[in-house]
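The complex appears here minus one protein chain, its other protein chains still in place.
Chain nomenclature is as follows: A and B, assigned in order of appearance, with residue numbering initiated at 1 for each chain independently.
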Amino acid sequence: MMKFKTFFAFVAPSVFMMVLFIALPLVSVFIQSFQITQPVMQQMEVETCTPGFITQTCVTEIKTIPTIGEDGKVITTTEWVGFESYRNVLQMDKVWEAVASGNVKDILQIDFWKALRFTLMFTLLTLPLVIGVGLLIALTVNNAAKAVRGPVIFISLLPFIITPVIGSLSIYWLFVGDGILTAMMERWTGTNISMFAQAWTIELLMYFYRVWHVAPFAFIIFYAGLQTVNMDTLESAVIDGASRWERLRHVIIPHLMPLIVFIALIHLMDCYRVFEEIIGFRSQAHVISLQWLTFDFLTPDDAGNRAIARASASAMLTMIGIVFLLILPLRRTWRDHKGSAH
Amino acid sequence: MSTSRAMRQSLALRFSSSAFLIFWVVIASFPILWITVMSFKSPVDAFADNPLDVIMGPNTLSRGDGLSVIDIVLGLAVIFFTLRWMFTRLPGWIDSYSPAGLKVLGWVVGAAVYAIAFLVVFFGILPLILGPLNSILGPLGEPFLGLTTQHYVAVWGENEFYRNFGNSMLVTAGVVTISLTVGTLAGYGLARSGSDLAFWLLILALIFRALPHSVLVAGYLPWFINSAEILRPIFGDVSPTLYGQPWAVIAVLVAINQPFTIWMLRSFFQNIPAELDEAARVDGCSHFQAFRRVIMPVMWPGVITTGLFSFLLGYNDFLVTSLLLDAQNQTMVPAIAGYFNRETTTTDQVEAVAAAVSITAPLFLLVMVFQRQIVSGLTAGAVKG
Partner (left out) sequence: MMLKKLALAGVISLMGTSAFAACSYQNETEVKMLSAGFEAWKAVTDAMAECGNFQAELDQEFRTKQPAAFEASPSLYHLGGVSNGTITPLLNAGTIRPLDDLVAKYGQNLTPNQLIRIDGKVMAVAMMVNTQHLMYRSDILADLGIETPTSWSEIYLAAAKIKEAGVMDYPLGATMKSGWNLAQEFVNMYPGHGGTFFNDDNTTAVNSDAGLKALGTLKAGLPFMDPEVLVSDSTYVQQQFQQGKIAMANLWASRAGAMNDEAESQVVGKVAMAAAPTAMVGGAPATTLWWDGIVVAANITDAEADAAFRLAMEGIDTDMVTANNDAAIWLVNGFVPGPLSQGAIATATANPAPPAYPSTTQMGLLHTALGNEIPAYLTGERDAAATLVAIEEAYTTAAKEAGVLQ
């Protein structure tokens, strides 16, 4: 067992970096979610002259502009507003209204709930797919002849290593408009298909992209796991007359269980902050995710406004969600920890 | 092993299993192959809706850029042998030429030399041979497949993409080295300390890993831009503006990458028997000495695997690099996104595709070189939950 001092010396550099670049920003986000900082505005009559073609047009109007202080910076006030930003994001009044009037579907018109619905569905639907497909590839590669394994592993890893922005664009181009795969499907079915015209087809493509992108990661880890399956156990299972399926269920899967938990954990975290797909597939009109919502609040408009308070609130809500999702796999890790430590 | 009864398979199983594998290989490689094809065509062909037009490139051909049968046969032959030797002969050469103990370095140098040799042969020697050959052979020498390298020339020449390449290499190298150095220490500490504090640190790291990056990154921007002003009371006039500094971005990426790194390495170190370093400690070594003498020699498989994941993160990052670097220090991924801005042209888009294929190439090499290490590193236990 290590002394605390030694332990601290080992982990200090890592902890320092995480505190500086993750924990501190997180604390400030937490604080900002209960505050609103705004410039002190004043009304002023301003004459603005802008170019037309050939001659200028000048307009005089009353504009609301921020006050600039002695030091040349905009004067701002910061107010504690309690849960107001959370209320603005959650819009619970509308939720209850929708429930009361029986139009539960109306809840999905509120950005946060719309994003939550997609994010959760995306996370939970792709999870079994990624594990299933990854396992299937690992088993088939493991069954394949030694000579083809190298090249197959290499090709299988491509979707995982490719830069996500480029990977999602490469799939977007195959399907957008009369992209070649859409054109091919149109020829087969004889109907006009538009993959990016309605929510469900876009979602389908997003699921496909995510599984395509992440299944290789699951595959390579399962494949590594398969190399350490105890051959004697397998042999004795064969002698006991266990079918291939029974061997898979009772020997191989239990052996891979820690890896399945590991992949599930990583996948839950990565999926829950789904973002690249929204940008890559330009799905904002139909489908949005929680991280995209935060990103959208933070993106300044032309006039430089950012909804920092609502962004912070939505980020904190996202955090709470991920803690809930992680509780199950983490309980297992806790038991392992207790088991190994004492 | 092949005689093992457990591995014996029925014909039906073997058939369906290889059918699935072929299906998967096609799906895995098709989008990437397709953008590669697009990058060699004129804009009209690249975005044509008939797949045959994209492949054959009639518009590209009509502008005088094309390949003849001879070009293709010889070109494919060169590519085939390059790939084949990469798997069969390259490892042997590297083994025999690299000094003992520096095998990793040998691989890196060997792969680079090999890649350069290929480029020289393919783009330097081959065209010289093919020019006269095409004019002799009549119809066989007649170009029929439209193909142009103009977009690559534009990207690497006019747009000076090699600068972005250099920046990417700098950032990635920094991220990999620092995160492995910091991460191995922490991973070892966590693996050998059974305290609850260690456990909660890990859980906290996990939650940090789950954070949406856009939240963090937007928080950095004002601090990075104003850092000279903020740090002036402490460091005086030498205080730097962090915005646009590659090493500041490296620090951010290392921090973001730490949770994953320490989880991977902790599991790996847990699988190295604690008796090993305890024995060293009995001999009078401190924890650090034990780490250096006993653990360091056996940790490389796990470190290489973890390092590859760090490499991918640093190399592929878009959010952090696009927001915190300026044009002079921009890495490749945000530079590519720059081709897709509000006012762009189809030519820009095909150039972006060419750039995208270019940045995928080093990843190709990397996986080819380290493929075995990934599997063996993972097998050695870097991922035991």
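Rule of thumb we're sticking to: a residue touches a chain if its C-beta (ideal position, glycine included) is under 8 Å from a C-beta of that chain, and two chains touch if they have at least 3 such contacts.
This is a predicted model, so every value here is computed, not measured.
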In the whole complex, of B:69, B:83, B:173 or B:225, the residue touching the missing chain would be B:225
Specify the residue from the set A:28, A:48 or A:227 that touches the hidden chain.
A:48
From the list A:124, A:148, A:184 or A:285, which touches the chain that is not on show?
A:285
Tell me, which residues in subunit A touch the chain that this view leaves out?
36, 38-41, 46-58, 62-66, 68, 72-74, 85, 88, 109, 111, 176-178, 192, 194-199, 281-286, 296, 299-305, 307, 309-310
Residues on subunit B facing the left-out chain by the touch rule are 42-44, 47, 123-124, 127-128, 131, 149-150, 153-154, 156-158, 160, 221-222, 225-226, 228-229, 241, 243-244, 322-323, 326-328, 337-338, 340-347, 349
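To be clear about the criterion, only the chains that are shown with their structure count from here on.
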Just curious, how far off is subunit B from subunit A if you go by their C-alpha centres, in Å?
22
So, in the complex, the side of subunit A touching subunit B is made of residues 1-2, 4, 6-7, 9-11, 13-15, 17-18, 20-23, 25-26, 28-29, 136-137, 139-141, 143-144, 150-159, 161-167, 169-171, 173-174, 177-180, 183-184, 212, 216, 220-221, 223-225, 227-228, 231, 234-235, 237-238, 244, 247, 258-259, 261-262, 265-266, 268-269, 272-273, 275, 290-291, 294-295, 298, 311-312, 315, 318-319, 322-323, 326, 330, 332-334, 336-337, 340-342
Subunit B - residues contacting subunit A, complex
1, 4-7, 9, 13-14, 17-18, 20-21, 24-25, 27-29, 31-32, 34-35, 38, 49-51, 54, 87, 181-183, 185-186, 188-190, 192-195, 197-199, 201-203, 205-216, 218-220, 251-252, 254-256, 258-260, 262, 270, 286-288, 312, 315-316, 318, 333, 336-337, 356, 359-360, 363-364, 366-368, 371, 374-379, 383-385
